[in-house]
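Structure provided below as structure tokens; questions to follow.
Here the complex is missing one protein chain, while the rest keep their positions.
Labels run A and B following the written order; every chain starts at residue 1.
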Amino acid sequence: MHAVLDSLAMIGISYVMGFLFYGFYRQFNARVQRRWGPSIWQNLFDNLKFFFKSETLSHGPMFFFGPMIIMAGAFTTVLFVPFLKDSDWLQGFSASGNLILIIYLLVVGPLGNALAVGSSGNPYGVMGVTRGLTRLMGLEVPFFLGLGLVMLQHETTSVHAIMAAQHDVAHWGILTNPIAFAVILLPFIATQNGSPFDVVGAPVEVYAGPRVEFGGRLLGVLMTQNMMMSIAKLVLVVDLFLGGAGNFLILILKAFALFLLTAAISMVFPRLKTEQAVDFFWKVPLGLGVLGVIAAVWLPWST
Amino acid sequence: MYHKSQCEGFQCEPGLLDEGVDPEDRQLGPVERLVAWLRQKSLFVLAYGTGCGAIEMRPLMTSRFDAERFGIINAPTPRQADVLVISGYLALKTLKRVIRSYEQMQEPKYVIALGSCTINGGMYWDSYNTVKQVDRYLPVDIYVNGCMPRPEALIEGFVALQERIARGEKAGFHRYREKIDWYKANQRRVLGEMMPPDYTYDWYHAGGIA
Partner (left out) sequence: MIKLLFFTVSLTPAATLLGWGEGLAWPLFEGVRLTLDLTPLSAFFLLLLAMAAPLVALPMLRGTADSPAFVLFGLLLLGMQLLLLAGDFISLFIGWEIMTWSSYLLLLRSARTDLETAQSYILFNLLSAFLLLAAILVFYRFTGHFEIRTAAGLTDWQEILLALLFGLAFLTKVGTLPLHLWVPRSYDQAPDAFSAFLSALVSKMGVYGLVLLPTLFPDALAGLLGRLLDGPAAGYLLAWIGVVTSIVATFKAISQEDMKRLLAYSSIAQLGYITTAIGVGSSLALGGALYQALVHTLVKLLLFISIAGIVLRTGQRRFNDLGRLMERMPISFFGVLIGIIGLAGMPPLPGFAAKYLIFVSLLDARWLLLLAAMVLASTAAFVYCYKLIYAPFLGHANSASAKTATEAPWQYLVPQLVLMGLLVGLGLFPGLGVRLLIDPVLIALQMDPLGSPSWGELVTPYGGYDGVVLMVVFGTAFVLVTGLFFLLRGRMRRAGSPYDLSYAGEVPTAETPLHYGAGMGRELRRIPLVGWILRHSTQGFYAALVRQTRTAAELLSGFYSGNPQAWVLLAVLVFALALQASIGGI
């Protein structure tokens, strides 16, 4: 019973936080561009509008199951990320998972959806999937290396243990391991499909993308999972680098601070082509990561 | 701003279609009203740049006019769009693509026709290959008059559309579904050989249930 309530709470929280954060993002983006922008609820409206579409086109069973897989993947990811530390609540099933598992879970859903995109038979969609996989190939290397530095620092892959080790501000990951944070920051924005790296599912302009064939309520599902997944990733980084959160308010504050940072970075950089993005990830963040590894394990004074 | 709700001359022809149809009870229940309100809060626009009107669509989204504050934002593909903006005159070639795009949109869907050319041909009134009256081929919900209308006028049109959606009125897509034969006959008359294949619309007859 506890597990069920806890899971429902986590899913609900990640959904609400998701649309509020993205509503804020649009508002913030508008203000940076010196316009009023939509209300903070706009993402909720968009999402519900799609859920209330009266018609949905399907290209067969596999096309239908794709968004379901990605949604199940988002639920699973949310449930495997601990939201709070030292608490019985908002833990989901995180005790049965670990950091490497979560990193892989982030990819399960999109790959399931890629099957649906393929089964629609639209070449533009498959083009988008290939772009997505290519970008994933680029971002995952520095992302994993940065998280590897964290795992090495704490000698565990358990998110709980890493959180527990950051018991006060001086022990926060961002202070004890700043290089790792710098390494993962840009790939993290890319996993969020954030602005300089968002050519894959470019929200407004680019025709070719994984969502090209999705409309109606299926698109609503895709939007929902995207928002929930973003929150799961934000909370994960909060757990790893910002010391986790003791209660719900602090969780929102920390996640929001991190979101503000990534949003501010997203806002000021122009979009990269896929191969430029990959090349960038393999040069700058990965290069920084290699320096981090040298500092962490190769130099004589490193433990 | 000038609003005209009555048609004139041959423009009344599509309107005559509705005469035989029973007017539905317009009283909405609370849930329906909520759904209608949500729908009008978020409009994804498929901007179909057929003519010079397309140039008025771009400033609409930028900081000066900022249509996003009304929940209006561009959509890349017809599957995701709610509103089709036909920006300017339609040639036969573009008419075919517009019809295809419209049929690929998911209901509820609306059409805004921009500029005089969509109403009566405008300055192309005697051109040999320009569609004079878009309403004969696609169900237009809102006309925005002018040559060219300013972005403010377009925003006015969007707001008028939002009010209609919020009232839950019968929209163009209902008419298209009910009078598909009339629209298809008109389209076939001008497109002839170029008519899209049957599978693109025959589900309108089948009731559209999978």
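Here are some notes:
Quick note on the criterion: a residue touches a chain if its C-beta (ideal position, glycine included) is under 8 Å from a C-beta of that chain, and two chains touch if they have at least 3 such contacts.
Every value quoted in this text rests on a predicted model; they were computed, and no experiment measured them.
In the complete complex, the hidden chain is touched by one of A:Ala9, A:Ala30 or A:Val141, namely A:Val141. Across A:Gly73, A:Pro196 or A:Gly244, the residue that sits in touch with the chain not pictured is A:Gly73.
In the full complex, the hidden chain is touched by chain B at residues 48, 77-79, 97-98, 100-101, 104, 107, 196-197, 199-200, 202-203, 208-210.
Contact residues of chain A toward the unshown chain are 53-60, 62, 64-65, 67-69, 71-73, 75-76, 79-80, 93, 96-101, 104-105, 107-108, 111, 114-115, 118-124, 126-127, 129-130, 133-134, 136-138, 140-142, 144-145, 148-149, 151-152, 155-158, 161, 207, 212-213, 216-217, 221, 274-275, 278-279, 282, 286, 289-290, 293, 296-298.
In this section, only the chains that are shown with their structure count from here on.
Distance between chain centres (mean CA atoms), chain A to chain B: 37 Å.
Contact residues of chain A toward chain B in the complex are 26, 30, 33-38, 42, 45-46, 48-49, 52-58, 202-207, 209, 211-216, 219.
Listed in rising order, the residues of chain B touching chain A in the complex are 35, 38-39, 41-42, 44, 62-64, 66, 68-71, 73-80, 82, 104-108, 208, 210.
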